[in-house]
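Only one protein chain is missing; all other protein chains are in place.
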Amino acid sequence: MEKTKKYSYGTKRFIQFGLIAPLVIWLVLFLIIPYLNLFVNSFWTNGVFGVQHKFTLENYTKFFTSGSGSNKPIMVLLDTLRISVIVMICTILISFPLVYFINFKVKKNKQLFYMLAIIPLWVSYIMRAYSWRIILGTNGMLNSFLIWSGITSKPIDAFLYSNGSVIIAMVHIYTPFVLMPMYTAMEQIPKNLIEASKDLGCGRIRTFIKVLLPLSIPGVLTGGTYALALSMGDFLAPNLLGGPTSSTKISNIVQMQFGTSNNWPYGAAIAIIIFLVVLMIITILGKLEKHFSKLEEAGR
Amino acid sequence: MRKIFLQKALAGIMVGVMTVLGFTGCGGSQEKKTEIDWSKTDFGGAELNLLSWEMYADDSFVKPFEEKYNCKINATFCTSSDDLIAKLKAGGGDVYDLVSPSGDSAGLITQGDLAKPIDLEHISGWADIPEAFKLKDVEMDGKIYGVPFLWGADYVMYNADVLSTGITSWEELWDAKYKGRLALHNDISNIYMMGLIDGIAKDDPQALYNMTAEQLADAQVKLTELNSNVRKYWDAGGELEDLFKNGEVDIAVGWPSTLKNLQDSGMNMKWCIPEEGCTGWFDRWMIVNGTNQEQLATLWIDWITSAEGEALASISTTFSVANPKAADYMTEEQKKIALVDDMDSLFSKINFWSVVPDREAYNETWTAVKTTE
Partner (left out) sequence: MSKKKSGSTIIVAILAVAVLLFLYLPIIVVVLYSFNSSSISSFPMSGLTLKWYVVMFHNEALITALTNSIEVAVIATTLAIVIGVPSAYGVYKLKFRWKKFLEKVVIIPMMLPGIITGISILSFLQMVGIIQGVLAVILGHTTFLLGTVFPQIYTRLRQLDRNIEEASTDLGGTGIQTFFYVILPNIKTAIIGAALLSVTLSIDEIPVTFFLNGVFTTLPIQIYGMTRNGFTPEINAICTIILVASVAVILISNKISREEA
């Protein structure tokens, strides 16, 4: 190999680092510096018109101490986390049968079925959220159906402008993001492994629990992470579909600091806290994923 | 066209990179004191960017201006005074040329150096505007920063097909019969309203904008109790219209323009002002500091506060006018709707929004209301 080299080792290193340089420069300029800047901003003091460069920890203490009961910002964060976990679990639960079906039951046109499942991505996010108003509204489809069928005599207004409608819309919007990695992961499970398990006398259910489930967990975790992070950061679905007390999630509070409340340093502090919480969750899920990936390799 | 766009984008990236690397050029722009030709009517398609309330860019009064001066009006809409300040703060004169703030933000914009003094010589309607409307909050060092435009009340509107009568006292809003049928503006003006109901403005109308910590706490409790009757806090007038049209709410606190649009669409809508009175706004046009379209911006204010401009704006929004001469351009019916001949009766019922010194406390109270289960 040595003799075929036209460039010296140094030149080659130079060219190869030249390949990476644009990415590194871009990330430093538009990702790392902005994030560090946000971190620094979170310690400044807010003034009516503009930020004063005076160090303070108040933005952080305010997050944990201001308000009382459920309107404490920390409680709003926990509530948002709760909603996001529900969304994550729901997206996984509803993706699983579909992914399983496409992967193991569809014989022809697998690709077509897969496409069918992710086509909703090509309809505007806002419209996917908005159309739930037509479905869940007081005079909407669901209520009209319930009244027509005699199940209820009066429209149920809890369907819309509640935590429920926010969750339904987010589950709907983020399912394709969960479905994609789950599909990719399940596609890689060797079919003969499942056959082997059955041949060894394991029942269908035991094969499912002992072989299929552990092997699909890495995909489930990747998808779940997406769903969780996306719903933690969503401030439009709550705004469009939440009611008086369910339209203000933690991201809405951040957005308000950069908008109506005009308190950028406080918004930066909350964003840093969300950053750390999500990073922690991702790390834990990542560790789990690695654990199960090893299992998978061992299984092969 | 696309090529220019690409060039612009690329040039922009270069500028961005250079700025970041520290090659910041001198930013101070020299203001040229050349004579302005005020008879000019062709601005060669120049763009004028408005940051305004959603009803302030209607074709009925925008088109005549665009045609007269050969320019293009772009409007960005704000959903609340705070939203307006936020957008202005983030964009400034690089992004917006004109802004139409209400009374609770115009003073801040003046004090915050976000606006430019207006050359009143070229505002033809100025002399016709009553002195009572020329509020001092937009005056600084003897210069005027805002010209009065339209005003109105945040009143109660209701679907008269569902509710036989309006309300005589604000307290009725807490009645269980309105459970889940009420819509309020997603704005701290709800806190002013609580102060009004509690009667703290009886001696001093400004008390609504200087509430003490205890008064704010009371307002928070009252609004939290009201949450169970609220279906949705609306952000924009259009959203409130949809709520009424889809039968989600029967009663709301909102703007006259929303009522008008709903009536136009065939709904049986009525309005009322409860006995405690109500809060309201007085909007001014201001020129954004840093704009490079100062002349055109001045001409816009000249047009929109002239008798004809005000008349067209009032007809399209049903808001009350600042320039009483607008009456000359309105029919009897239109004058009646906008109460042009009877301004005092409405004016006296309204406690006009004014600068809130501790805006942060009001905003926090409002957020707390929306996050208390």
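Think of it as A and B in the order they're written, each chain with its own count starting at 1.
Everything below uses one rule, namely that a contact is a pair of C-beta atoms (placed from the backbone, for glycine too) under 8 Å apart; a residue touches a chain by one contact, two chains touch by 3 or more.
The structure displayed is predicted, hence computed values, not measured ones.
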Check: Of the residues listed, A:63, A:183 or A:264, which one is in contact with the missing chain?
Finding: A:264
Next item on the list: Would you mind spotting which of A:19, A:151 or A:200 touches the chain that isn't drawn?
Entry: A:19
Item checked: Given B:61, B:77 or B:281, the one touching the chain that is not displayed -> B:77
Margin query: On chain A, where is the contact patch with the chain that was removed from view?
Written below: 1, 4, 6-7, 12-13, 15-24, 26-27, 30-35, 37-38, 41, 94-95, 97-98, 100-102, 105, 111, 115-117, 119-128, 130-135, 137, 139-141, 144, 172, 175-176, 204, 225-226, 229-230, 232-236, 240, 251, 254-255, 258, 264, 267-268, 271, 274-275, 278-279, 282
Checklist line | Residues of chain B (touch criterion as defined above) contacting the omitted chain | finding: 2, 5-6, 8-9, 12-13, 15-16, 19-20, 24, 27, 49, 54, 74, 76-77, 79, 90-92, 94-96, 235-239, 241-242, 245-247, 265
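In the analysis below, only the chains that are shown with their structure count from here on.
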Margin query: So the centre of each chain is just the mean of its C-alpha atoms; given that, what is the distance between chain A and chain B in Å?
Written below: 37
Checklist line | chain B contact footprint on chain A (complex, rising order) | finding: 29, 33, 46, 48-49, 66-67, 69-71, 75-76, 133, 137-139, 157, 160-161, 239, 243-245, 247-248, 253, 256, 258-263
Next item on the list: Under the touch definition given earlier, write down the residues of chain B that touch chain A in their complex.
Entry: 17, 20, 80, 82-83, 85-87, 89-90, 108, 111-114, 180, 227, 230-233, 235, 246-248, 359-360, 363-364, 367-373
